[in-house]
Each structure stands twice: as C-alpha cells, then as structure tokens.
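Following: one structure in structure tokens, then a few remarks.
FYI, not all chains are in this one, though none of them got moved.
As written, the chain order gives the labels A and B, with residue 1 at the start of each chain.
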C-alpha cells in the first residue's frame, strides 16, 4: 500500500493527534519550590514567554494544516504500445506552502514536488516536457542511466528548451532505485519547485512495506519544505502499530539536512537508489543535496513522533515549530 | 577509567605540552637563499607577519587555559527505590568560554554541557526538570526511546514547562548507546547551552578503554565550542602510549563539523549509539547536528596531536587557533 496524505485524511489525523495530546502517562506539572529565585526577571519575562508559548501552541495545534495543492501525487502514465508516456508541463504557479503563505513557484503539472513517476526496471519510458515558463529549461533524470542525449544538460547534451517549446526524453528505466527528475537549467529552477521523485522498482520486487513515502527535502525561495510544504502544512505519516514504513529521502535543496526521527530507529537500506550490502541504523540521517536514502522504520511505539531537520533554525524559532517538521503517528 | 580534565590536571598537562614543544627530531630552520626575492613586500610584510605570529604563539602557549566552570561533569543520581533520579535545573548563567570571554548561556545545573548522565540499559530513570529560565522549556531525550508522553515536544507530547514550573520525565533507559538530552523548545535554547550527554551503557558491557571522553560540538551564541569551551580553554585528552581512547562525538550545533585528528586514525564503531556491523577508519569524521559517533583511537604516537574542526574558520584565523581545537597528548 502506498499512503498519500491529502485533505481527505485530515479529519482522521486530527483525531489521532487529539488522542495523542492527552498528555497521559505519569507526567506531573507542579510549581517549583525555587520560584522565588525567578523574581529578578519575572516582571518582563512573564508576558514574553506567554506570548512565545501561545504562538508555539497555535502552530502545533494547527498541524496538519490544510493548504491548496498537494505535491508528489502518483503519476499515471499513458501507454503507447509498450512505452510508458509521462507528459509534464513546467509552469509558474502560486504555491501555498503553509496556510495563507503563497509563494511564486515553478511546478510540473501544477504540483510541488511534481507528480511521482514510478516504473519498473527495464520499462521503456517517454517523458514529454512542455515549457510554459518565462525562461528556458530542461530535465535531468538524476540517478538514472540514460543515453547521453537524454541527460538533460543544456548546450552539452541538448539545446535548451525555450518558452513555448517541447522536448521528448526517451530511455529504458535503469538502474532500480530511488531517483529524481528535475530541471538542469540554471541553479534556481529546482529551488523554485521543478523537481519530482522518479522511482524505478526492481524487477525482482522491493522490500514489502505498509507505507512507501516520498520525502523530498528542499530549501530556497519556497522556504524549508518537506514535499513542498512547511510545518504546520506538512503531512504526517500515519501508521498502525507494528507496520513497516519506507521513507525515500531526497534532497533537492542547496543545504545539507540531517533528518531526525524521534522514538524509533531508521534502518538505512539504500544510498542513491543502490541497496547497501551492509544496512546500518540511525536516528539522524544526514542528507546532502542530490543524495537519496531509503530507510525502513518499524512503527513500534504508539504516539506522535516528530520527524525534523536537526539544523534547528530549519525547524523552529522562539515562536514555535516551522519549516522542516512533520511526524510519524503510530496508532493502535 | 573515565578521565575528566579540569583545573586540577592543568599543571600536568602544561608539563606534557612543554616537553612536546621541544621541537626536537631532525628539524632545521635556516635562512633561505631566495630571501632577496622577498624584497618587494619586505617593507610592510615584516611587522604584519610578526604581529600575526606573536598573536598565534600567545594563543598556542595559553593552551590549556584555565576558565571558570567545567561542563559535562559526571552526574551522580539519587536512588529512590530502584529508580535513578536526576534533578536538572535550567537557568541563565554567565559562562566563560575562553579566558576573560563571558557569554550569556542557558545551563543545566550551572554546566555547559550539562552534567553527563550515564546509566545502564534497562535502568528506570527519572529526570526532574526545574525551569528557572525567563522562558518556557522542555527536555527531549535524543536517541532514546521513551513513552511518547516523555518525548519532550511542547504542545505535541506535553505542555511547555513555564518559568517557575517543574516537569518529571520517567522511562526505562533504552536503547544502549551514546545519546543526548536537550531542550526541545524553540531553536536557540540548545545553542545557548541546554544540552548534555546521555549515555546508556549496554547490559553486556562496553568495549574496554583507558579513557572514555564525551566531545560535545556546538556553535552559536557561545562561539565554536568543544564541551562548552573554545581554544585555548578546551581540555586536551592525555593518554599513555599504547592506551585506547573512546571519543563520543555529539553535534548539538546548527552546522556540520568535520573533526580531524592528526597523526592517529579514528575507528568508527557506532553511529547514533548503534554499533556498526562494519566499523571503518577515518582521520576526518563529518558530524552533523543531532548525530553521534563513537570512535576508538589507539594512542600509538607520542606527542601533542591537534584535534579540530576542518572548516578552518571554526578553528583559526590569521591571529592563530581558536574555537574548535583541542589535542590528544600521548605520553610515555
């Protein structure tokens, strides 16, 4: 099963979160005996920390917040003979990264990340790029081995695709693994959203999981985003106790992001789409621009477990959590 | 044996350093025949490089410099029945990061890093947080698996702990390994010092070493620090020839720091507290925020061996070494 979290699942998630927010289990909140020691800064401190807490709480309670637009949706190809054909139109859009915050983005088919391409190793694939941007573009299939002329580097392997033009890429999908497709024209088109996951399922099949989640990390003009959204508009990953989850991390930004999952360990099983002979275990996974990592997580602990970049300015401020924060929610 | 380097060991270290600074062993310093080629810039250059050298030398000779306050001291729990109870009070302090340089810090029990918690896998642990800060806070046990309500994320797993309040965390210590405890309220409390090592010793015991050293890396308002101090106030690690050392690197900052040891190799044996099935060897270990690495070093070479971040602006300037620099000193 591939779980996708959209507006339809918002209610269920909100309930899960409300239950988890019961603050049960042996917690005691009491006045400290040392309160008198606080007097020197009490006069100014009280209003400031209360305002900070209120802002913090409001953001936490808004999660998962509804916004317009969902990225990384499954991409159904057209079949022309045995060729799987994907048409992607690059176009400027207004993208809502968190409630009420609209940013000028470049999107494939109106989505940030673009729709997720998922084919099987050895499939013949055709990707037709239509450029409705105000500038030239191209597509590079990052991690895939294509004929050189399909590699998407303007003026090295192809002409640039000018506004109003189209360009057709065609190749056999290989090697298996978690890859990406994105612009290779200039340095800022990816930052603005011209990116998507390109997953090549091994012919022999994949490790079976209950949820298979794409996690595109990005920074730049859209802010610090996970799958195109900033907290509290990021989508949580909801699991049943004991289920297994695969997260496919992909960094499309310009900063390295160490992704920390609370409470449960991440088993790293692939790097750049290639299976590791020797998997290893982490709670904090450092993902550099261009890298992909596949991890497995067993949903062994009940509750709402934060998943966030541990460069803390990417995940919060004195006013609460923002940016690269989401959660794995484990339910009974 | 766990070595801790405080003011009491300053004299011994100074002697070790003085011996090492004998500059022996086949070094010849001579006037170059090409000196005449230097005339064009000789007029201005001489005073500048001499001033730079003097500053450089003064800093090197000051190492290891005495400062007020030592962080990461061993934390003796109170035993209440079979529960190991640790009381930590978060409070603003003036922290001396290098001689004469006082910075506004947030500290647990007056230490930066906070006192080092060390328990055994399976121990029942109670951590009582008292908040004497001017703002709300919470504690997250980074790398540990606790019940969700003990995870320390304000407004997600617990209310924030307001100034003057206390909060009690209780859980069974697991999994084994090198972990951390730190604030999870906002992005800047950790930067200011609300952090500490949380080591869970495996029930089966650990690799035997002569010295077991916590090395908390941090950046931010306290500067570039190792265990809360900047060079020359960092504490060297003093070993006898042939002894084995474990360093537990933990990055609590917002920047990735590649830690380079001169002269001797570091064997990486654990990542985020989890033993690696396949250890590997490095001289430069890239440690991202939130990550921990355990390494073993055999003190095979006599002398004073620099250990520093290889992002060189974190370790020096034209005026000499600063920030994230310390040394492994190997004696007969």
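Definition applied: contacts are C-beta pairs under 8 Å (C-beta built on N, C-alpha and C of every residue); 3 or more make two chains touch, one makes a residue touch a chain.
Owing to the predicted nature of the structure, the values given are computational and were not obtained by experimental measurement.
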Could you work out how many identical chains the complete complex has, if 2 are displayed? 3
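Quick note on the criterion: only the chains that are shown with their structure count from here on.
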Quick check: how many Å separate the C-alpha centres of chain A and chain B? 33
List the residues on chain A that touch chain B in their complex, please. 20-21, 23-32, 34-35, 37-38, 41-42, 44-46, 48-50, 52-53, 56-57, 60-61, 256, 258, 260, 262-265, 278, 280-284, 286, 301-306, 310-313, 315-320, 327
Contacting residues of chain B [partner chain A, same complex]: 89, 92, 130-132, 134-136, 140, 142-143, 145-151, 153-168, 170, 175, 185-188, 190-191, 254-256, 271-274, 276-278, 286, 288-291
